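Take this structure first; my questions come after.
Apart from one protein chain that is not included, each protein chain of the complex appears where it belongs.
Each chain carries a letter (A and B) given by its place in the written order, and its residues are counted from 1.
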Amino acid sequence: MLFSLSNPEVAILMMGIFLFAVLLGFPIAFTLMAMGIGFGYYAYFDPVLMDHIFDNRIFSLFVQNTYTVMDNNVLTAVPLFLFMGYLVERAGIVAKLFFAIRLAAHRLPASMAVAALITCTLFSTATGIIGAVVTLMGLLAWPAMVKAGYDKKFASGIICAGGCLGILIPPSIMLIVYSVIAQLSPLRLFAAAIFPGLMLAGLYIAYAVTRAWLNPSLAPRPPAEDIPPRTEILKEVLVSFVPLFGLIMLVLGTILAGIATPAEAAAAGAFGAILLSWFYKTLKWQNFKESVFLTAKTTAMIMWLFIGSWTFSSVFSYLGGHEVFEHFFTSINITTWQFLVITQIIIFLLGWPLEWTEILIIFVPIFLPLLEVFNVNPYFFAMLIALNLQTSFLTPPMAMSAYYLKGVQKTNVELLEIFKGIMPFLGIVIFGMFLMYMFPGIALWLPEVLFAD
Amino acid sequence: EPQQKKAAVAKQETVTLKMQAAWPSGANIFFEMAGDYCKMVEQMSGGTLKIDLQPVGAIVKTSEIGEAVSSGVVDMGHWVTAYWYGKNAAASLFGTGPSYGMSSQEVMGWMEYGGGRALYEEAVKSVGYNYTGFFAMPMPAQPFGWFKKNVTQVSDVKGMKYRTVGLATNVLTAMGMVVRQLPGGEIQPAMKTGLIDAAEFNNPTSDSQFGMQDVSKHYHLGSFHQSQEMFEIPMNTKRLNSLSPAHQAILKNAAYAANSDNYFKALVRYSKDLVKLMNEHKVNVYQTSDAILAEQLKGWDKIVGEFSAKDAFFKKVVDSQKAYAKRTMKYLLMNQPNYKLAYENEFGPIADVKI
Partner (left out) sequence: MEAFIKFADTLSTSMGKAFSWCIVILMGGTCYEVVMAYVFNSPTLWNFDFSMQMYGAILMMSGAYCLATEAHVRGDVIYRLFSQKTQAWIDLVLYFIFFFPGVVALAFYGYEYAAQAWKIKETSWSSPAQIQIYMVKSMIPAAGILLIIQGISEVLRSILCIKFGKWPSRMVVAEETEQILMRTSQEDDKKNVI
């Protein structure tokens, strides 16, 4: 025995060393692999069964786990949705949407902010990743707002928060990954995420409008002479919105109407994205080729994390690590409400140094067995986490969303200004989680209607 | 040190084995049955042999259990042989193959006394597995399952998207059904959303634990697609041989004990859940029509013929089963009175009996 530690103690040691090792900055997939193999070698060390020192069962387990990641029919949807997202973000649709909606919304306070948020929301229904949205909007909407006299902090917050909606509103790579980790139906997760996603977008819009209404100097109204006649606005809106709406229907409609699996809808969506870019005359060989290469790269990035983490968690669970957590949480005698608050605070804190992939693949599995203990609906819990992970893009030091915006507006905005602008949106996300806790139907109503009698 | 070892043997040191089941924990009767076996082993050994039972996915996924046991990643598994039919189609025959009149009980008899075990061991070896198998739980025939309506004709099911596993996929494909593979938890939502039109899992208890009654009200009992099956409990051979003779005997004989207990429990629970399905959930329960059963048997003949033609080992196994079935079932079926007659004598026509 390792320094006469019991197996569960070794499991805790393994988790501790892993947390430290992550901070060394080595690619996490391989850090997990190393921890899994190293501690697995210890866990499975048994002279009776070993012919020589390399004859340890951990190696078989590792290879088997690798194949298990390859042999997963739900995960096939991931490259397809990624492909669709890459094609759409190169189709030039964001600019068209933003300018059309901005005209249509001109009567509202903070009309450009509202337009930016609606554009982000619509675009979120066609892509399951972020990054592109923040940078595209950061190049289009941010300068437009600032030029019109909007407060920089206010404009930055809008872009950063709005740009992250794509990971929550289906189709979402995050929810597919979650469905595999928690063994939930991806269709139900998609259905469950629609209203929380729209609620969050709605709260953002309400916030923008209210603040501009209370303090018009934050977001001055556009001069009347800039507004084209109504028919022209309508035409702009139709040209930009209808093809995208078709694509959304193709993907989300088919999934939620129960006609297709996520992978089938994603394949149809990717094909639809090709048609869409053909329609907008942005279908270039270069774009297509890059979308193909990026799809493979991002797929591999996510899936190698799976390979590492399944080996890690197999060993962790073999050593009895999960039972330690279960035992700890049941022994401290907390209520369901307290359990939810504690887990969400942990996820929130993990979102500072880490990104959603690592949090989901490595840490969420630890909480999942506890849901039954505390009698928490797994879909409800999933939605709390999905909302919570929005903050992982927004909280420093690893606030990817802020970095993307800073990246495209290097000399025009300070990182600190962006963070100040983001703060209210962090509050809104937490308020959104509170609302969902009070009214779980926001998440659970739609799947109930769609999937049960 | 040798002295120490002797002392340890003398006081029978406590051994803990890891078992991974193919079933989820929580409300799942198969997981419960795996647990019953583990409990028996512990009791029989006076607590010196313990089995740490893990649910599906805890260490490896379903399809990897055989490899995990062989390499010793876990010491034992709890699943069915149909789960390794991709490695050798004959695997399905050691659990859920053609009936030839046999129920699970007789297939298990063939395994132990009809030459089945030698063939089974050959099959295990042929796919590179390194384990010794115990068997338990003579499953009642698996229902044809859940449909959108009462299906009676073969034409009713032609082109229908249906979920099953093992050689049954080939049989029902041969019958003109479009067989799709879905993980257990996906069956119910897939059915609700029209991804599949029909599905089977295993029995009234498991099926209702999966929530099938929420998506279909037409349940068809009695089918030849999986008219017999039992759990396979693979045990890493090297690990088995490292145990004391007493422990080895306990692992083997506890499987026999679990075999009876599982079956008794199944009958009580399956029938209770059938009552629940009919009365609480208003599920219509039918017996699969003779027309469909006959077509299933034709499907089996076709599939067995095809596999036998291209795979000599498959043929050898089927021939052995046929020879065993021909003799034993002649006795059993001729000797067996028509039990239904006695039932109906007391309770009236079976279709009308309210339970």
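By our rule, contacts are C-beta pairs under 8 Å (C-beta built on N, C-alpha and C of every residue); 3 or more make two chains touch, one makes a residue touch a chain.
Model, not experiment: these values are computed from the prediction.
**Student:** Over the full complex, note down every shown chain the hidden chain is touching.
**Tutor:** A, B
**Student:** Which of these touches the unseen chain: A:Val146, A:Val408 or A:Met433?
**Tutor:** Of the candidates A:Val146, A:Val408 or A:Met433, A:Val408 is in touch with the missing chain.
**Student:** Return the single residue from A:Ser185, A:Thr299, A:Gln344 or A:Ser392 that touches the missing chain.
**Tutor:** Here the residue in touch with the unshown chain is A:Thr299.
**Student:** Using the definition of touch stated at the top, determine which of A:Val10, A:Ala43 or A:Val69 touches the missing chain.
**Tutor:** Residue touching the absent chain, from the options given: A:Val69.
**Student:** Among A:Glu264, A:Glu323, A:Glu414 or A:Glu448, which residue is in contact with the omitted chain in the full complex?
**Tutor:** That would be A:Glu264, which touches the missing chain.
**Student:** Hey, which chain A residues sit against the chain that's not shown?
**Tutor:** Interface with the chain not displayed, on the chain A side: 21-31, 33-34, 37-38, 59-60, 62-64, 66-67, 69-73, 75-76, 78-80, 83, 86, 89-90, 131-132, 134-136, 138-139, 259-260, 263-264, 266-268, 270-271, 289-301, 303-305, 353-355, 357-358, 397-398, 404, 407-411.
**Student:** If the hidden chain were put back, which residues of chain B would touch it?
**Tutor:** Residues of chain B in touch with the missing chain: 63, 67, 83-89, 126-128, 159, 161, 165, 169-170, 173, 178-181.
Everything below uses one rule, namely that only the chains that are shown with their structure count from here on.
**Student:** Along chain B, where are the residues that touch chain A in the complex?
**Tutor:** For chain B paired with chain A, touching residues are 18, 24, 26, 54, 57-61, 63-64, 67-68, 71-73, 181, 183, 185-186, 189-190, 192-195, 214-215, 236, 238-239, 242.
**Student:** Where on chain A is chain B touching in the complex?
**Tutor:** Those in contact with chain B are residues 44, 46, 48-49, 57-58, 60-61, 64-65, 67-68, 71, 73, 183-185, 187-188, 257-261, 314, 317-318, 372, 450-453.
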